[in-house]
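Written out below as structure tokens is the structure these notes cover.
== chain A ==
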Amino acid sequence: MAIEFMYPEYEVLRDPDRCIRCRVCERQCANEVHTYLPEKDRMISDDLKCVNCHRCATLCPTRAIKIVKSPHTFKENANWGQKEITEIYKQASSGGVLLSSMGNPEKYPVYFDKMLLNASQVTNPSIDPLREPMETRVFLGGKTHEIKRDENGRLIPIKRVKLELSMPVMFSAMSYGSISYNAHESLARAARELGIFYNTGEGGLHEDFYQYGSNTIVQVASGRFGVHKKYLDTAAAIEIKIGQGAKPGIGGHLPGEKIVGDVSRTRMVPEGADAISPAPHHDIYSIEDLRQLVYSLKEATNYTKPVFVKIAAVHNIAAIASGIARSGADVIAIDGFRGGTGAAPTRIRDNVGIPIELALASVDTRLREEGIRDRVSLVVAGSIRSSADVFKAVALGADACYIGTAALLALGCHLCRTCQTGRCNWGIATQRPDLVKRLNPDLGYQRLVNLLTAWNHEIKELMGGMGINSIESLKGNRLMLRGVGLTQKELDILGIKHAGE
Partner candidate 1 sequence: MKYVIIGNGPAAIGAIEGIRKKDKKGAITLISKEPHHTYSRPLISYLLLGKTDEERMKYRPDGFYKDNGVDVMLGVTAESIDPVRQTVKTDKGKVPYDRLLIAAGSRPFIPPMKGFDAVEKKYSFMTLDDAKALSEALTPETRVLIIGAGLIGLKCAEGISGLCGHIAVVDLADRILSSILDREAAAVVEKSLREHGMEFYLSDSVEEFKGGRARLKSGKTIEFDVLVTAVGVKANISLVKDAGGACERGIIVNDHMETTVTNVYAAGDCAQGTDCVTGQSRILALMPNAYMQGECAGRNMAGEPGAFDRAMAQNAIGFFGLHMVTAGAYEGEVYFERGEGLYKKLFYRDDRLMGYIIIGDIRRAGIYTAMIRDRTPLSGIDFELICKDPSLLPFGKKRRAEMLGGVKN
Partner candidate 2 sequence: MKRVYVNEKWCLGCHLCEYNCAFSNSGGRDMATTLMGVNIRPNIRVEEGEGVCYAVSCRHCEDPLCVKGCIGGALSIEDGVIEIDKSKCIHCYTCIVMCPYGAVMPSEDGAVQKCELCVKTKKGTPACVAGCPNGAIVFEER
């Protein structure tokens, strides 16, 4: 078959009665979908290039544009859908691995949506969060095992390195390189204003952002990009990245074309050289090896910073987490299979890993059973979409959540899932200067602050409804959850009862 026929996935519908030929769409589309034909005084579109990012539709001042899914279709059946067929054609043509970005879009169950929350009625009063103080502050890091008192019976405080968060949400690891300078600045400023943390990812820390160090978690990943003494010293905490929910078991690859200027300097990779993060850490083959790295980092920073270990949620997650808890790590971050990415092989993204809800429940249960839950905090990630998801995660046993995709959406991301092209029309997943400037951090950071301020209000309302005035009282409080439409096995793993029970 020599002829390649790929019908456009989306079509640009332009209302001729509303289009005033202002050409904003043309100027704003990095994919060059729109073109003005002066001789006809008309705008035309090349639908094949459209990724449905909505930049044009959003900026069109007369609302003349809408993007629709093309009704053009294959003769699909329950087995061979459009996606499966076109993927075959693409690979038959290119011979390459399919690449995707953002999180797993497939129809796997979302357990958050199958759990419902409790509220107080009659026997235990609810609390009005507008009248009563509500505490959403959380601390990350191991808890103290024993209490010591002085001769007068007063508690002797034991200093442990902990992170204090104003609410149980942080911005998850997104590297400078995968996202833009302005996206990073927005995250950093928002973290500072909110009293939470953002995470550098494995791209290093741009020196402009050292000023936000006390709200920064720096990552040490398998490529060790951008890791140096000052990087570690600047941060509030250090995260060893073992795995990522979107692509468990594989490394990363930032092509040489993107290693330019500040990105090159920040990553400490020569300009134009590919930045390849190996699949494993070549110095870690056991929990003992991991322990060495954890303590190397602690030693390097004089035991002043908590160390996180981030892993993808995979089948054996509970046992792995147990090992990590014993490695000396202070926080275990678990990334579920719906976690996002700037680029991942499609097959990996869509088929590897397990849901974060099940992973979290089983890890929390296992660590409790082993009596080591207090040694570590649990941070979960992988498609936390709302304050309700945060709330349910905490009830399942999480200390805090990481949000990535939700934060990007707040910054303007429209989930077109073409980050890998580097032509992000919203100035997020791009390094092209003309596109990067589309994200003004003055606006971006405010939107992040708005989002999490709203979530915090919602969390307080949910807590109040249950008669809980401190998020600590919710943690692991699985009695506050009930399953709907779940099998007994799922209920057992989640450690919750079915609704009505």
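How were these picked? Simply put, all candidates are chains of the complex that A comes from, given by their letters.
What we mean here is this: contacts are C-beta pairs under 8 Å (C-beta built on N, C-alpha and C of every residue); 3 or more make two chains touch, one makes a residue touch a chain; residues count from 1.
Model, not experiment: these values are computed from the prediction.
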Of 1 or 2, the one touching chain A somewhere in this complex: 2
Sites on chain A touched by candidate 2 in the complex: 17-20, 22-24, 27-28, 58-59, 61-64, 433-434, 437-438, 440, 442-443
